[in-house]
Structure formats: structure tokens, C-alpha cells
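Just one protein chain is left out here, and the rest sit where they should.
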Amino acid sequence: MSETEPLSLYVPEPEFRPGDTPDYSDVKIAAAGEVDRPALNAKADDIRELAYPIIRVLNRDGKAVGPWADMLSAEELREGLRDMLKVRAFDARMQMAQRQGKTSFYMQCLGEEAIATAFRKALKPGDMNFPTYRQQGLLIADDYPIVEMMNQIYSNGADPLKGRQLPIMYSSKKHGFFTISGNLATQFIQAVGWAMGSAIAGDTKIAAGWIGDGSTAESDFHSALVFASCYRAPVVLNIVNNQWAISTFQGIARGKAATFASRGLGFGIPSLRVDGNDYLAVYAVSKWAIDRARQGLGPTLIEHVTYRAGAHSTSDDPSAYRPKEESDAWPLGDPVERLKTHLIGLGEWSEERHTQTKAEIESKIVQAQKEAESHGTLHDGDKPLVRDMFEDVFEVTPPHLLAQRQEAGY
Amino acid sequence: MSETEPLSLYVPEPEFRPGDTPDYSDVKIAAAGEVDRPALNAKADDIRELAYPIIRVLNRDGKAVGPWADMLSAEELREGLRDMLKVRAFDARMQMAQRQGKTSFYMQCLGEEAIATAFRKALKPGDMNFPTYRQQGLLIADDYPIVEMMNQIYSNGADPLKGRQLPIMYSSKKHGFFTISGNLATQFIQAVGWAMGSAIAGDTKIAAGWIGDGSTAESDFHSALVFASCYRAPVVLNIVNNQWAISTFQGIARGKAATFASRGLGFGIPSLRVDGNDYLAVYAVSKWAIDRARQGLGPTLIEHVTYRAGAHSTSDDPSAYRPKEESDAWPLGDPVERLKTHLIGLGEWSEERHTQTKAEIESKIVQAQKEAESHGTLHDGDKPLVRDMFEDVFEVTPPHLLAQRQEAGY
Amino acid sequence: MIKAVNSALDNMMARDEKVVIFGEDVGYFGGVFRCTEGLQEKYGAQRCFDSPINESGIIGAAIGMAAYGMRPCVEIQFADYMYPGYDQLTQEAARIRYRSDHDFTAPMTVRMPTGGGIFGGQTHSQSPEALFAHVSGLKTVIPSNPYDAKGLLIASIEDNDPVIFLEPKRLYNGPFDGHHDRPITPWSKHELGDVPEDYYSIPLGKAAIRREGADVTVLAYGTMVYVAETAAEETGIDAEVIDLRTILPYDLETIQTSVEKTGRCVIVHEATKTCGFGSELMSLVQENCFYHLEAPIIRVTGYDTPYPHAHEWEYFPGPARVGEALKKVMEAA
Partner (left out) sequence: MIKAVNSALDNMMARDEKVVIFGEDVGYFGGVFRCTEGLQEKYGAQRCFDSPINESGIIGAAIGMAAYGMRPCVEIQFADYMYPGYDQLTQEAARIRYRSDHDFTAPMTVRMPTGGGIFGGQTHSQSPEALFAHVSGLKTVIPSNPYDAKGLLIASIEDNDPVIFLEPKRLYNGPFDGHHDRPITPWSKHELGDVPEDYYSIPLGKAAIRREGADVTVLAYGTMVYVAETAAEETGIDAEVIDLRTILPYDLETIQTSVEKTGRCVIVHEATKTCGFGSELMSLVQENCFYHLEAPIIRVTGYDTPYPHAHEWEYFPGPARVGEALKKVMEAA
């Protein structure tokens, strides 16, 4: 192109739109077992190349191979499978509850279940997550009561957050789950700040930040990297790259210009990519990063590569912007199926046990739902007190707000 | 370190503080001529390694060597030298004027003169810079009237900005110099937006963003990289790494954890480092990036490595936080001296011509100063009209503001 | 009202190739509220495109583009998400003209859905107009119906200064009187829902009297216009309802004329009370109509709490609360 030819604006487009037949056969993905596992104290400069290939443990046959394998017992793997099944069943029920008008809004994590559930298992009690709205798996894998989650979703009389928050915006200090914000990315730097606090206090607790592929474009993503790098904060920074941000594909956030993991390179932060649909890989890589943090070796950036199999939220219909078949064509498979196959291959699981476990889990979820609904749903039954709308703005409600509450009659 | 040992916070410290003897002998700097010069359309992925070494043209003997040499004629080099001398003389006078109480504030660019002056020469008329407060060289190398700059600094009756702006916050569309903001980093993404506008309009003009090392920590630095990468905007993104941000060394902004240039790698933006005290190198690298932009090949990130030899501003005293000798110990030398030596080596300059030219330039600056002062200084002589304080808030002053102006009696 | 917004954008893109649209999900998909539907197809991806999720970037890029000479009209997905771009809006867009002695300008429009009423919780319900009004150099527009939305949006895009265009999302699908438990009236049944296809514009800075009345002036904008009308009907009080339409510059003349006539004033908005735009309106009335006032002016607003999810309708200043205020202001000596 010569100097006098007119410029034009390049606008990235996804490879496939509705009507196209998605085909990922030319996508190169590292084979399971192929990527090195460096020492915990490896120098960031020496492991720059890890920011590009995808670390995988389960191969096509469901066998665990390579340096990141063999970290979990059969019982731990079964628990992982149960956690994922729970998340999936919970999502399905709540999705339906929203359609039935029992609440205003819901967000599932279909296809991404392995990430939060496996990560949670690598943490210790007292560690703190700063999640987005798609990490319900963190709570479920930590045995947070399903009923409480539903109460929050229903904004009912037993809602632990007193109806103040949009459904799924959980909060639980006890379960290491920071109050979810509606504003994207803000929590990423907060996670770093929490970790800095732990370091200043001479504690042994670490923090984990969570962010979506689309949200890495937000400025607070940058703040988090700058601060984490500067103070070597004991934090794991997780990017969940599920390929989509509502209707916008990851190319707009520059996930293909370079990997999201490679954002860490400019800050000397060790950065890895992992197959997010491989429970074993997610656990292994998370554990590596968590151990680094806890041993005072500083932050790690992890890109979990996955696919958002469902709609963005109950307000969204993805068929308007991507082919329906894209999810099935997606090359990394389904996390539940893959772990199930692995366990069966080990002789530690069977189709029958799977069917039975699934049924048990589903019936427990149904039971929990009944209990939650006995406290009301958004438009029916018990509600939080209106008076509570005026509380907790401050520790002590100031005179002007008291006056407003009284004027309102509560 | 074990898992139960208490964590602690790492706080980066510069190598030398007042009282220390600065010693940079162990700093590895690429020799002149050592770094490759890739094709304009090289793929970002193939030139990742360019984000680390420093591109240099002038060697220790003042000879121009390597693939980035031989781009400027002797006359162009002499003009470059004159530009730098002008900037330096201008800075010295204005610094003094501030001490004499003729204005409230001044910021010099001592030691960094090569960067803006050389960059300006690689641009074409109509291109637009989005500068910080330390790129006076852009105006001076484009022959913007020195008197106008002084009028602005004095907020006098002839101030082109009518006394509205802090001294040195120039603005000139004609000279491709966007209105300077007091808020750091905001201009970096604006430069990208301007470039996007040019691309959408099918124009051939390009934009250049400017930012300091410390300011790369700001969020708008990230916005700029995200947008520039996404739309392949015809923009050159310049980082001036002068090692210091007021009292804060570049380590806090993570300039040593990785290079500032390597920030571009996470976005697939070609990223280079250049010896900012080497006029020839700055010109060559700038031209490469500018040509890429103009040929529709997208953004380039350049880290200009230099040293802030003076105080941050007239409000600052660096002896409180860094050794006085650090500037002299700094390994990249003085840009004026280096270009002078080179020209003398070429037989195109001499000590006598240098002395004479310097004297001529200084006397022109003094003359300009006299002229400017005839229009007043901050506390003496002519002032802009107070009425103008109320103008240009909007294109048409709305009733409430008219009422305020009238009430104020103007 | 979505169609009206879309039609304004369509008209302006057709008339002026400098008009460029971008924002989160506005391109291929046409926006989460579908306001930009079909525009990418019609005008190409260079003039209507998706942006990264970065509000500071969206506004910062728009400023640069406007300085270049384009007329960007960007969307912030919810007004609640403009905060990361607040620096670029208030310290940059609003200041470019002043800083440069009009050598550079920032003719740009920032559209954002505003207000509550859709069970959006605290981050999909806010009304931040006061935060724009306090900053010199920004204009702020809030239409209350499709006809105005189109005409005011066209005027905003044509304006040579940055304009914040707040679209009350509760009005997207019909006028809303505050009775959330009643069926929705579609715009097709409202006279101001009838939007001509062609270009027309409505000047910024001019209020509209929606209901004439002799006893009390009600100052409102956006969704609250209908709530005020309903409260007047329901109480039977002869209220004059003024729809401000533009928050800044505000139309003091219309306000003053009305309050001097009625001698009483009620101000309603959905935003939190303290330092809301109602405080400015109350001050203006106090300063300019003091000797005509027969009773204290009353504000009816959202409470000084975040917008809660479950108690959305207790938070919302509905017809009952506005009606109470009308009665109270009439009873006062």
C-alpha cells in the first residue's frame, strides 16, 4: 500500500455468524501433556512462552497425561464431577424459575462449570475470591447452601442480601466470595488490594480475581496488573475466556491478536493458558498459581479457555449473533462429559452411577427450590422488609436518611 | 518459602537515593547498530523480541552504524541540532522567567530534546500529535512562533489561549498539536480516536500519542492499546521513559519488570525501544512507525528511553529523592552533545559553528521574550479580557452563563 | 421510543457521513435495547461498529474522532456504566473547546439508557443527570416521548458541543404512569408516539408544558412526566406539568413564568435526593420566584440509597408520593 492511498478502518468480525457452518478444524490446540510445568519459582522472563499454548491434561481418550497430571485422587475427581453436576442442575432450575416469572433475571455458566469448581478446591479456607457473575461454582464447590443462593435469586423474605441486589449477585465472606458488582472489572483490582492487605498484615491468605474475556478491555484490568506486578501481591488473576461478551466476540477484546494470557508479559507476571473444560488441567494450573502466591512468589495470570454454551443471560438470545451449532463445534468439548469419561476409564465411575448421582443431585436441587419458595419469590410470598432498604448505606444511618425513611413510613 | 510463612509486601525501590553514588556499569545496553530493522509489514508475532533491546544508531565515537542509520542528510541533521538547541535555550529562559515571578509554573524537557524534535520531522503536515507537557520540541521543530509559546506561558494580553490554561499547556491545530490536558494519559486514547476518524474518513493523515513512563500506569494507556489494536488505527503510540515520574522511579510503573515496550505484546502491536538521546535513532524508528501507520499497517508502540535531567517542574526539587550525580552517570549521554559530535565527525559541523549558532539562537529567544513581555506577564502589563473567561464553555453561551457574566460585570 | 431513536440515528447517518456510531454490542447485534438495529447493515461496519468493553475508551476515542472532524454518537450500555468514562467526559470532552480557545472542539453525543423500573437493581437503574449538570461544558438532554426523542437526538448530534442524551429505559416501550401493576400502554396509543420518518429537530434548552394548570407547577423530566400527570389526575389538583426535556441548558423562562402564575412548585425526579438536579431546580425557583411563592417548594425523589432490586417500587417516586406532595403544597398557607 502506498502512502497516498486512503486509509480505512478495520473492524474485526468473528469467523462465523448465523447461517454459517462453524468449523474449527484449522484451530491449532496443543495436545494434552505437551506443555511444560515449570518450577514454582521460575523467573517470569524464562517462561514467557507459556502465555501461548493451552495446558491440557485429559487427552481425546480421557486419559490424564503429561507433567500437569496426577494431582487429584479418584474421590476428589468424583467430588469435582458432583460439583459440576450440581452447578449444571442448579443453573437449569433457576433458568426455568426465571422463565416462570419467579425472578427477574438469571445467568448460567453452562459449559464453564469446571473452572470455578476446580479452582475452589485448590484454595484454602480464608482465601478470598473476587468473582464475576459466572462463578457460582465457587460457592457450590464450597458447599454454600443452595437454598441461600435461591433466596437471593428470589429476593424473598429469607434473602441474605435483603432484596437489595440483582439476582445472582451473591456475597459471602465466610465462603471467600466477595460481593459481586454489576460494574465489570472493578473487582479485579480489588482482589489485588485484598492480597496486598494480607501481605502487609503478614497473613498467609491469598486472593483470586476473576474477569471475563470481554471485560479485560476495561481499565481496571490494567490497574490490577500494574498493582499486582508492582507489589508482588499474593493473588491469582483469572481470565475466563468463554469467547463471547454478550454479542461481541473475543476478537474485539483482542483475544486473537495475542492471547489474553500474554497481557501479563508486559508486567513480568507469569502467565499461563489452560483448557478450561478440563477439570484436571484447571485444578493443576490453579494449584500452581495459588502455591506461588502463598509462598510469596507473587501474582500469576491464568487464561481459562472455554466456551459460553448458553445465552449471556436470560435477557439475551445468542441465535441473533452466532450460529446455533457453534457450541457443539467448539473443539474443547464438555467438561462434565470429559471428566466422566476419565473416571470411567480409571474404573472409578460408571454410566449407572452417573445417572443415579445426577438424579440425586437434581432431586436435592428441587427440594432446595421448594424450601426457598416457601420464603417467597420475587412477586409472591414473603419479601424483605422495606425498612431494610434504608439500612447499611452507612454503619449508622445519618439524620437525613432517617428522615427519608420516616417520611416513607417505614 | 513454605506455605505457612507469613507473607509480606514488596515495595520497589530505585537503586540509588540521595547519598548513594549512582553506577550504571552493569546495565546492559545493546551496542549501536545491533538491532534488526524489520520490513514495514513484518508480522507482530515475528518481531516480539524487538520489545526488549534498545535501537541505537550513534555509537560511542559518534558514528552512525547499522540498519537504522543513513536516513537524514547533513542539512537535516544540522536542522535537528538547531531545533534541540532552540528547545534547550527556550527552556532555560522560561525556567528563569518563572523564578523571576513572571509566571506561575514551568516544565522543561532537559535531556529529552531529541525525542519530540526528531519525531516531528518524520511527520507530515496535517498529522496530529496528542502530546504531554514535555513535548515542546514538537512545536519548536515545526516552527511554531516562540513568542506565542511565551505569550501562553505568561497568560498575557496576547495569550492565544486567553489565560485559561496553565503555562505550557499549548494548543495548535495548525501545527498538529492537540490541546494539552492536565490530566495524565487521557490524550493517549484520544490519539487513537483521532486516527480512527482519519481511517473512517478515508484520509491519509495519522496521529501520534504521547505518554510518560509513570503515566503508562494510568488506565487510559490500556484503553489506547485496546482500541488501537482492535481497529488497527493509524497511530504511533510513544512512551517517553525518562526514568522518573515526579519523585517516583520507573520501577513503580513496572519499567523493569518488563520493558514498557513489551506492553504492546499482549495486543499484537509491534513494539520497539529506541535510544531517546540519539536523534538519528529516534528519527529512524519514528519514521518506520509513521510509515506503517500511513500505509494502513496499523499502530506501533515506541518506548523512547531517556533521562529527565532536570526537575519535574518548577514546583519540584529532585535532590530530595535522587542523587544529584545520577543524571551525569546516566549511560545514554546528552542528545545535543551526541549529535554535535556526529556532525563534527562527518565534517559537517565545528565547535565554532556550534558556539556561534548557540549564541544566535539564544539571542533570538531573548528577543522573542522581550516581545512577549511587551504584551505582559502573569502579574504585570496586559491581560486577557475577563469576559473571555465566560466564552467557549459552549459554542453559544447559554442563558445561565450569560447571566453569570453580566452579574460579574463583564 | 426505541424506533424513534433508531430513526434519528438513521436520518443523521444518511444526511451526514461524519456521523459514526459505536459502543458495546451496537454493531452486528444492534444494541441490547436494539436502538441501533439495522444500522451496521445499512451504513457498513466502518460507520456503526462494536467496541471493546471500556467506557473510558469509548468516550476518549469519540473525543479524538470528534476533534478529527467526525460527529460520533456513542452508546454507553447503561448510564450506570458511564462512571469509568466520567473523567474523559467531564475533564476532556467538556473542556476541549475552552482549553484550546475553540481551535479544537468535541461535537459528540453520548447516548445512555437511564432510570429504573425494569427490576435492574442498583447497577441498571441509576439517573446520573446531576453529575453532568454540575460540570461546565456538557449539555444534558432527557426526552420523555418518541417524538421528542427523535427531534432532540437529531439536535444533539447536530450540536457542536458534547451532549449527554439520557433515554429513560422504562419509557422505551410505552408511556409509564408509575402504576407498575397495570398493563403497559404502547406508544402507538399515545399522540407523542407518532414519529414522522423524516428529519426534524427540536431545539435543546426548551421545556414543554405537558399539562396546563393554575394551582401548582410540577417540574419533571423523563419518566416522571407521566407520573406527575397521573398524580394531577388522581388528586384532581390543577397542576401545570412542565417537561424540562433539556437539563442543561435549562429553560428558566418557562419555569419562572409558570411558578409566578401558580405560586407553588413541586419537583420530581428519580435520582437520589441530595444534590440531585431537583436541588438546582429548587434553588432556581427560590432565587427567581421567591416573592411569588405561597408555600415551600417540595421535592419528590428517589431516596438516598442505592436503587434496590426487590423494593424497586417502594423506591420509585410514584403517583402516590407525588400526589401527597401536591396535596401538601396546596394545603400550605
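By written order: A, B and C. Residues from 1 in each chain.
Just so we're on the same page, contacts are C-beta pairs under 8 Å (C-beta built on N, C-alpha and C of every residue); 3 or more make two chains touch, one makes a residue touch a chain.
Note that this is a predicted model, so its numbers are computed, not measured.
A.B. asks: Where the complex has a chain not shown, which of C:Glu24, C:Asp50 or C:Asp87 is the residue touching it?
C.D. replies: Selected residue, touching the omitted chain: C:Asp87.
A.B. asks: Check the options A:Val27, A:Met96, A:Ile200 or A:Leu346 and report the residue that touches the missing chain.
C.D. replies: Touches the omitted chain: A:Ile200.
A.B. asks: Please identify which residue in A:Phe178, A:Trp210 or A:Trp349 touches the non-displayed chain.
C.D. replies: Of the candidates A:Phe178, A:Trp210 or A:Trp349, A:Phe178 is in touch with the missing chain.
A.B. asks: Please pick, from B:Gly182, B:Gly202 or B:Pro331, the residue that touches the omitted chain in the full complex.
C.D. replies: Only one of B:Gly182, B:Gly202 or B:Pro331 touches the chain omitted from view, namely B:Gly182.
A.B. asks: What does the interface between chain A and the hidden chain look like in terms of residue numbers?
C.D. replies: Given the touch definition above, chain A has residues 128, 130, 160-162, 164-165, 169, 171-173, 178-181, 183, 186, 189-201, 207, 219-220, 222-224, 226-227, 230, 392-395, 398-401 touching the missing chain.
A.B. asks: Taking the full complex into account, what residues of chain B touch the chain not shown?
C.D. replies: 8-9, 11, 13, 17, 104-105, 155, 159, 162-167, 169, 181-185, 214-215, 217-220, 245-248, 252-254, 315-316, 320-321, 378, 383-384, 386, 389-390, 393, 400-401, 404-405, 408
A.B. asks: Residue by residue, what part of chain C touches the chain that was omitted?
C.D. replies: 56, 80, 83-84, 86-87, 90-91, 95, 98-99, 122-123, 130-131, 133-137, 248, 271-272, 274-280, 282-283, 286-287, 290-291, 293, 295-299, 304-306, 333
We take it that only the chains that are shown with their structure count from here on.
A.B. asks: Taking each chain's centre as the mean position of its Cα atoms, how many Å separate chain B from chain C?
C.D. replies: Here chain B and chain C have centroids separated by 41 Å.
A.B. asks: How big is the gap, in whole Å, between where the Cα atoms of chain A centre and where those of chain C centre?
C.D. replies: Spacing between the chain centres: roughly 36 Å.
A.B. asks: Spell out, as numbers or ranges, the residues of chain B touching 2 or more other chains.
C.D. replies: 196, 198-200, 219-220, 222-223, 226, 230
A.B. asks: Can you pull out the residues of chain C that are in contact with at least two other chains?
C.D. replies: Residues 46, 51-52, 54, 56-57, 84 of chain C touch two or more partner chains.
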